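Omission of a single protein chain aside, the complex is shown with its protein chains in their original locations.
Moving on to subunit A:
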Amino acid sequence: MEPISPSRRSFLSLAVAAPLAAWGLSACGTAGPGGAGATGGASMWSLTGQPNEGIRKNTVDVFNKANADKQIKLTFFQNDAYKTKIKTAIGAGQAPTIIYGWGGGTLKSYAQAGQVEDLTAWFAANPDVKAKLFPSAFGAATVDGKIYAIPTQTVAPIIFYYNKELFAKAKVQPPKTWSDLMSLVTTFNAMGIAPLSLGGQSRWTSMMWLEFMFDRVGGPTVFNDIFAGKPNAWSNPAALEALTKIQELVSANGFIKGFSSITADSNADQALLYTGKAAMMLHGAWTYGGMKNDGGGFVQAGKLGWVDFPTVEGGKGDPKNTVGNPANYQSISAKATDAEKETAKKFFKEGLFTPAEIDAYIQNGGVPIVSGIEGKLAATADKDFLTYVYTQSKDAPNFQQSWDQALSPTAAEALLNSIDQLFVKSITPEQFAATMNATLGK
């Protein structure tokens, strides 16, 4: 038998054609991860992590039981993995019907690319849905005057926590002003206790300090100018003063030794506070539940204290102003079919914030973004903390959304990178401002 000897041309053409064919096949595939079929059902992506994962699953189960023809297929993802995955899915036109998010700059980038549905008319047609929720939660869902997402879940302001036991031992009071804080730094350092816990490697943890300081020194206008992209907004004298004060705090060893290598994901920063290695910590309201779980009775014994963020002498910010995440958000993919969109809207109206869901959030130590729940909050074991969070969020003259969510992803990454350098003092406040000025409007 003659051996079949391929000519070089046929060999090469096959080699080139095969991957193209494979590529073509995969590109034409229709059943993407976000697809939900043609039954009128919808797909929803959400985040893992209790208690929110369980609550979301229960809500969807209840909705699915009541709506046999409008099923929602729910998939959970881990937080950081989700942020990358949803971006890729939306870019590839494979987004789920209901997109989970944090509003702000990322939502704006979706809206500008025409990837999410404008819900303004729907909210106008369903005023009771809107009236039920915190008005402050809608700011981060609005792009150019149009609402692109419904606020969901709980409010998460940033809280100034302190260890009451250590404060009693040092015979001092929680700080009311910046100079109080600076003198507490000296006191606790002399006792061999770190004044402030910080998971600095996560970077957004350090950012919370800047958010408060910009507000306390210069009031909400400082960041509003930045958000609006006004030229040289980061070089505002108030901004430079806030940045300088933060570097003074770093130089005074205000933050625990090694803060640059501590991450927030491992909850080591919370552990420093409840094990008595650090006296104070600025962190999200969500850490209350974590410290209650892991702190070995620290919270239950009443050793955890919290106060408003200190004022700065001569500063313009209202001490009632707060920062954090006003809510989480759900948007509808513009690429979904009409039937899928219909199901999603029905879920927004009937599925979200049912009385059972509200109770579930409260029982798990969260404050759902629903007005008129004072009574329910007061009836819980954590009533002091929950009522504080509720009134702070509801009554804050200005509730600044976390900067990394409010700004565009490009500006946010530059910001986090500059903050990291600011806290290890490898750049000056002026260099920080110059770098960030270059990102304005991007």
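Going forward, contacts are C-beta pairs under 8 Å (C-beta built on N, C-alpha and C of every residue); 3 or more make two chains touch, one makes a residue touch a chain; residues count from 1.
Keep this in mind: contacts and distances are computed from a predicted model.
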Missing subunit (named according to UniProt) among the choices "Flagellar assembly factor FliW", "Sugar ABC transporter permease", "Cytochrome c-type biogenesis protein" or "Carbon monoxide dehydrogenase": "Sugar ABC transporter permease"
Touch criterion as defined above, residue of A:G200, A:G254 or A:G324 at the omitted chain: A:G200
Residue among A:S43, A:T97 or A:Q115 touching the omitted chain: A:Q115
Omitted-chain contact residue, chosen from A:W178, A:F227 or A:F259: A:F259
Residue in contact with the excluded chain [from A:L74, A:L181 or A:L272]: A:L272
Touching the absent chain when the full complex is considered, from A:G54, A:G91 or A:G302: A:G91
Contacts of subunit A with the absent chain, listed as residue ranges: 3-6, 8, 11-12, 14-16, 18-19, 22-23, 84, 87-88, 90-91, 109-110, 112-115, 200-201, 203, 256-263, 266, 268, 271-272, 277, 408-410, 412-414, 417, 420-421, 423-424, 426-427
